[in-house]
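Here the complex is missing one protein chain, while the rest keep their positions.
Then we have subunit A:
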Amino acid sequence: MPDPGVDRRRVLAAAALGRNVDPPGPTPGKEEPLHAVAGMVLDVTPHMISVETAEGVTERLVIAPWVKAWRGGAVEPTNLPLGSKVIIQAVRGASVVEKIWGDVTRITGRILSITSEGSPGGRPKDQIVELDCGPHRGRRTIVVPYRASGRLRVRHPQFEQGYLFDAIGVREGGVSYAYLPATSQPAYRGGAVPDPPPAYGGTQSRISGTAVWSDGFDDDERGAAYPMLEPLDSGCEESGKSCVGLPYLALGSMLNVHNVCTGRAANVQIVACGCVSGGFCDRCVECGTSPRGRIVELSPASFVELGGDLIKGCFNVRIGLG
């Protein structure tokens, strides 16, 4: 949850400028609302799953017969281990499961080192990669299993120190395994973010680009990380850098995020500094190529409620000030 003082900013700014304070949450539309339920699996049968949320509440949801779960690959929901962390995309007032992701994690950062000596207790050809995941998320050591390395290397041709890495995988026994590439690796080294193009004449009413998700948020947190924050306000020295010409906003500002691919929209509050996403000038090809790189990084719950698929990792988006 954002700092209460930061949360107050929106109220104060609205008072000073005489504008309305829109509440966070989905914007009403034609589509049926989606709900994200995050928690730990207590019990799962072919027709029902019980999860315990972070607040200690037990949620029971019906599993439709066609639903498959993802845990490093498509699996039957009944194959999800008890105790695993899941994120569920649900419909009908969060009572019916539409999609399930088990122990899913996203590994985004700059490669610090690659060791090819095999993972401890794993296969000898596995690679251990140490990543710098930014000033807020610190360093992270992950394993690239040998069987996933080919698929990852195709989208990460510069698999060496200094270059960016973005993959989706599974966290198991305290170890993160990368299985799927989440993007086509930018050609430049991390830290050498190209300058945004100069601003020319006319302006657009909204900003189009790419929305991604990150597991740097709490399990059930709704919110976004945004790269263009004033370092002084956000306490993030590396913010304010983006290869997209973005306007300055602040922690506590409300974004109206519109998923171009599904037509869903929601008001999402900026709760974190998105300095890592600001360094990715890649494109999302989820439904046509996005016109710009990453402009917002969503929490898994917000991403799922906007109709995103955690395995695909991104969707095309238009954002405005909510």
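By definition in this document, contacts are C-beta pairs under 8 Å (C-beta built on N, C-alpha and C of every residue); 3 or more make two chains touch, one makes a residue touch a chain; residues count from 1.
We adopt the following convention: contacts and distances are computed from a predicted model.
S.K.: Name the omitted chain as UniProt records it, choosing among "Xanthine dehydrogenase iron-sulfur-binding subunit", "Propane monooxygenase large subunit", "Methylamine utilisation protein MauE" or "ABC transporter permease".
M.R.: Protein name of the absent chain (UniProt record): "Methylamine utilisation protein MauE".
S.K.: Per the definition of touch given earlier, which of A:G138, A:P157, A:P197 or A:G288 contacts the omitted chain?
M.R.: Selected residue, touching the omitted chain: A:P197.
S.K.: For the full complex, which residue in A:L251, A:C273, A:V296 or A:V317 touches the chain that was left out?
M.R.: A:L251
S.K.: Quick one: which of A:V51, A:A148 or A:I207 touches the chain that's been left out?
M.R.: A:I207
S.K.: What residues on subunit A make contact with the chain left out of this view?
M.R.: So the residues of subunit A touching the unseen chain are 5, 8-9, 11-13, 15-19, 162, 187-189, 191-192, 196-207, 228, 230, 232-233, 240, 244-253, 256, 320-321.
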